[in-house]
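Below is the structure I would like to discuss, written out as structure tokens.
The complex is shown incomplete by one protein chain, all other protein chains being positioned as in the whole.
So that you can tell them apart, the chains are marked A and B in the order they are listed, and the count of residues begins at 1 in each.
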Amino acid sequence: MIDNGNARKVVGLSPTRNQSFFGRDIVSVRQFSRDDLTYITQIADEMRALVRRVGATDLLKGHILANLFYEPSTRTSSSFIAAMQRLGGSVIPIHGVQYSSVSKGESLPDTIRTLECYADVIVLRHPEVGASEVAARYATKPIISAGDGVGEHPTQALLDLYTIYSELGALDGLHVAMVGDLKNGRTVHSLARLLRNYDIRMSFVAPEILRLPEALKQEVADAGRAVAETERVEDVIADADVIYVTRVQKERFEDLRQYEAVKGYYEITPELMARAQKKMALMHPLPRVGEIHYDVDDDPRAAYFRQVENGLYVRMALLAAVLGKA
Amino acid sequence: MIDNGNARKVVGLSPTRNQSFFGRDIVSVRQFSRDDLTYITQIADEMRALVRRVGATDLLKGHILANLFYEPSTRTSSSFIAAMQRLGGSVIPIHGVQYSSVSKGESLPDTIRTLECYADVIVLRHPEVGASEVAARYATKPIISAGDGVGEHPTQALLDLYTIYSELGALDGLHVAMVGDLKNGRTVHSLARLLRNYDIRMSFVAPEILRLPEALKQEVADAGRAVAETERVEDVIADADVIYVTRVQKERFEDLRQYEAVKGYYEITPELMARAQKKMALMHPLPRVGEIHYDVDDDPRAAYFRQVENGLYVRMALLAAVLGKA
Partner (left out) sequence: MIDNGNARKVVGLSPTRNQSFFGRDIVSVRQFSRDDLTYITQIADEMRALVRRVGATDLLKGHILANLFYEPSTRTSSSFIAAMQRLGGSVIPIHGVQYSSVSKGESLPDTIRTLECYADVIVLRHPEVGASEVAARYATKPIISAGDGVGEHPTQALLDLYTIYSELGALDGLHVAMVGDLKNGRTVHSLARLLRNYDIRMSFVAPEILRLPEALKQEVADAGRAVAETERVEDVIADADVIYVTRVQKERFEDLRQYEAVKGYYEITPELMARAQKKMALMHPLPRVGEIHYDVDDDPRAAYFRQVENGLYVRMALLAAVLGKA
């Protein structure tokens, strides 16, 4: 349980329009309007141009990010560190907190109120759902969620969205297929919610026991988006503009024969890619453990490492924006 | 046991007057004269003004701090990292040493002599009493202690002193009450020693079994300072200019009924604060685990988060001073 203590501010989770991001927390994909997303996408584009041209800038010189990870996540923490450094800022890396006294007894609000005495912005990864919103309520400095438990992972969803836009050149009119464990993956949940803002058809491809939660499917449908479900990637491969793959974990199946029966439906191979559109994007939040064959890596449609790179630009955009320097 | 090896220099623990801090080690509160404390307080004031005005400076650009923590202490290490970064310097974070080869076999002097080949100043946290002095004896670069075992934690004492000064506007003439586990807390020991330099009345508020060590009480009295002892905060709450709270740990009591009988005397509540002076400071070295009720946080006299912030300024002052840039 997260100790709530006394809240000091109200987190602005309601959609905003064209509002400056300055001082805002980034804790949920629900907080973004379509205008917000356009704004972040534009700044990310600028960051990409900047990094490719000169590598780095002094925009956040003298600013400090506290990178507070209550559970290890090397790739996400590295991405935020690089984003802050390429903006000219510094990072206090607080990893392995699980082994330290911070995790013993002290409430999350006290830890946050301590760190904001040192830093200008706090990135928080926490194993408990809602931890980022609690942190945001107490902090006077901006909080950016780097994932809380099975809850939200908003910056992953934003970089996914930016990757789709950047690979396909548009968002409206697309057919996006999400593949794999759609029941437990916070990544696909966050992305599906974000995509409701666009005229996008969604296909959910999962084994029976790992289907998207009914409530979330309803949310998407309520937003007026067309939704389809199937158990096989081959049903969508020829038509999808985006195939977003996540891992189907053996451990999720009580009956291993069930797993053996379906696992082949979810591995992306060169043979399968041969049936996909000429222009489409194959995405994966990584790490992969067999869901995409290595032989697909050289396919120009394999977008997962560009997706990693986009994470850098989107996080640079967010850091600059909440610190009022975008 | 700390391997002493061959000492290469003598640590200047004797009080100095108006002497430059350049190149000095910070290993004990005993090393500071009243003039030294005034000097650090002034520089800390300047650092606060600087951070509030522009956030950071380039004073220590090109300088490197090796932050060597043999035991985890997220808040202290983060404070030193932020201090160095706000001064424009860089940090080599060496945490989790307990899991690494540094802790296997190599003597502390060899580790220190290695790190000073890379860094300009070394901050050392070590579980053994006296480790900082051993390190200081071998190092040619300045060593700053970040706490060694139940021994000293000089920078905590300095930030406590600075907070008292900064909250009350003066040091001489005050009544400072220290509350909680006064037997085992190195924080209160260091602070009490430092306060001997001022015309300060001290009250020690603790359960019978957690009273201040007799020798330390004598040190304070020998310095000509008035001393009182009691078991209840309510005995001092109306008169004290400073209430400095530390934790009373259940584990210290052999008889839990004893703990239950006294624990209520040491929790600071809004009701208790209602009886305190209008202008006073409630302090705590943090983390707290129930000693101060969350409802007290919004009281303007609750100084513990400003105390955290002051840690940043005092550590900036010390780093700049020992590197000759204050």
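Points worth noting:
As a convention for this text, contacts are C-beta pairs under 8 Å (C-beta built on N, C-alpha and C of every residue); 3 or more make two chains touch, one makes a residue touch a chain.
Just so we're clear, the structure is a prediction, and the values are computed from it rather than from any experiment.
Of the options A:Thr41, A:Ser79 or A:Ser166, the residue whose C-beta touches the omitted chain is A:Ser79. Only one of B:Arg24, B:His63 or B:Arg193 touches the absent chain when the whole complex is considered: B:His63. Residue-level contact of subunit A with the missing chain is found at 54-57, 72-75, 78-79, 81-82, 85-86, 93, 95-96, 286-289, 294-295, 297-298, 305, 308-309, 311-312.
Counting the whole complex, the residues of subunit B in touch with the unshown chain are 5-6, 61-64, 66, 90, 92-94, 96-97, 99-102, 105-106, 110-111, 113-115, 117-120.
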